[in-house]
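The block underneath contains the structure these notes are about, expressed in structure tokens.
The complex appears here minus one protein chain, its other protein chains still in place.
Going in written order, the chains are labelled A and B, and every chain counts its residues from 1.
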Amino acid sequence: MLKKRGITVVAFAVLAVSLAASALIVHLVDRMSADTRLEDVLYLPSARVLKRVSLGYNTLVADLYWTRAVQYFGSKHHSRSSRYDLLYSLLDITTDLDPRLLVAYQFGSIFLAQSPPEGAGQPLLAAKLVEKGIRHDPENWKLYYNLGWILASEMKDYQAASKVFERGSKVPGANPAMGVLAATTAQHGGDVATARLMWTQIYETTENTAIRANAIKRLQALRVDTDIPQLEQSLKQFQEAIGRLPRSWAEMQATGWRGPTVDPLGSPYLIMPDGHVEVADPEEFPFITRGLPPGYKPPFTPDISPALAGNSQQNSQPQKP
Amino acid sequence: MPAIETIGLEKTYRLGFWRKTARQALRPLTLAVEEGEIFGYLGPNGAGKTTTLKLLMGLVFPTGGSARILGMELDDPRMRRQIGFLPEQPYFYDYLTAPELLNYYAQLSGLTGRDRKRRVEEMLARVGLAEAERMQLRKFSKGMLQRLGIAQAILHDPKLVFLDEPMSGLDPLGRREVRDLIQSLKDEGKTVFFSTHILSDAEALCDRVAVLCRGELRGVGVIAELEAKRTGRVEVVWRGLSALAEVRNLALECHASKNDTARATVTEGNLDAVLDVLRRGSAQIISAMPVRSTLEDYFIERLQADPQDEPGSTAASPDSDAPVREVAQ
Partner (left out) sequence: MRSILLVAFNTFREAVRDRVLYNLIVFALLLIGASFLVGQISIGIERQVLISLGLTAISLFGVVIAVFIGVGLVSKEIEKRTIYTVLTRPVRRWQFIVGKFFGLFGTLVVNTFFMAIGFFAALALQAHRLQWADGWLVVALWFIVLEFVIITALALLFSSFSTPLESAVFAFVLFIIGTFSEDLREFAQAAHGLTRIVASGAAYLVPNLAALNVVGRVAHDQALPPSLIFYNTIYAALYATAAVAAAVLIFERRDMK
């Protein structure tokens, strides 16, 4: 029976080696250009066909597409890409298959509307998506936040946004902040306070970690955008009084001044020789408009692809509620 | 060197999902078969005959003991070249024809070129399948499959042939053909080991037989010796029924038939008395023959024997002076 033992040993060895090697290759193939892999994600581009093929398991297939949408966005983001061509299609199909998948609308509203590289830069498509959600589920007050935000923040149409918030505030069970936003947006659409309220509500009305993380970044940016002008103003006053800029915040504090000397992440703001204030690490604050070094470019340049440009021309104006 | 030798060969199957239930299909079997013998492996259905064959063929693996064929291990390819096997109720590839199958098997067994072609043709003719050359095997009848099975077993001129119920599924003509075939194999000097539950076949063909019952070897015997045993009975056949009643009193059995003949079985002691009665009745005595014991007698006796009672044990071999009744370890 020695022959048998020999075969067993060889077969075991072959099995182990080939399994290990195959796992290695899977790993290698996964790491290969993420772009090429994800292009295949829209296997069947038509939701209608999909519904038939799903044989009734619509929500299951919707979940699959939702998962892929999140991964698609996540991996594009991590690979510092700025092209999100497929995001709308993915979310559109997802919501066609499962029109009540709230998180898909919320996710889409933010990450389709935000400018690259934090989003696809397609606010019109974002609005279209959320409007679809509202059509299918008008009693869901949370979606009005998303639509209102798109109109106000990315399209600067404060009147329209205010009307959306008002409609939302009338939905039974709506958060009272909605009514507040309806009012403030109409009057002070571009205000920091309004923006802060919107983002806080967006944070509160979802459990999706990506959306929440994004909201936090937004709120931090609002903080920075408020702090910087205030600090620069204080520096100017110091200079006029003493004749030079302070060497540190401690010096200013010694004069009895109080102010925000650290950014929302705890790093001290930097005093520049020309009187400007900058954040220590601009990359931590993707949405700030103040406190950036002059000529600062984010590490990856937005690439406005033809797809994005074409879309914004093709889409008609969203219906005003 | 024996052609087949087993020492304590044993098989226990573990059944059930958790493999807790054990079924001992074959109790430790110690047996030797010499070259040139026709050895019959007898037993009722379910006795373990097929299990033994499968163990010897390497189709199932023993849970105890060992075996050698022609002095070689059971998985030795050299040994396989010299044996042939016919399984019970064989079945072959549906879509091949008989010549294709035999060619394939011949190649696997190491036959090449013209030698192979010749052998295949010979075999087909020998088992009477030459006419069905073009037919796909899925259309073969049971008898045809059986004959093909025999063909593939002896195709490569093996020294030793194993047959599992070779007569099953055959009509009387077919069975006669197979019997003649087995006899001719012996004449060619081959060893034949075949299992059956039909005693008359074994009686006609075998040199020695083993009796198996419920997985256990109950006895090994030489046919010639078995049948040489005297039973102490005589069968008398005569014509003229006038003394019938008197004979009936003296005989163990007595039958009369229409054409004025009768036969009776009497003890040796009563023989003279019966013959006197018949002569006085002017009967015409046709024959008076001693009744020999049959294999059937041996078989039944072995099945009923309780192995606990038997004395000692030795491996059976035709040369020894050991008593006819042998028991396994």
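Here is the rule we use: a contact is a pair of C-beta atoms (placed from the backbone, for glycine too) under 8 Å apart; a residue touches a chain by one contact, two chains touch by 3 or more.
Note that the structure is a prediction, hence the values are computed from the model and not measured.
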Omitted chain - touching chains that are shown: A, B
Contact residue for the chain not shown (choose from B:G43, B:P99 or B:G149): B:G149
For chain B, residues in touch with the removed chain: 13, 54, 57-61, 75, 77-78, 80-81, 83, 85-87, 89-96, 100, 104-105, 107-110, 149, 152-153
For chain A, the residues touching the chain missing from this view: 3-4, 7-8, 11-12, 14-15, 18-19, 21-23, 25-26, 28-30, 32-33, 36-37, 39-44, 64, 67-68, 71
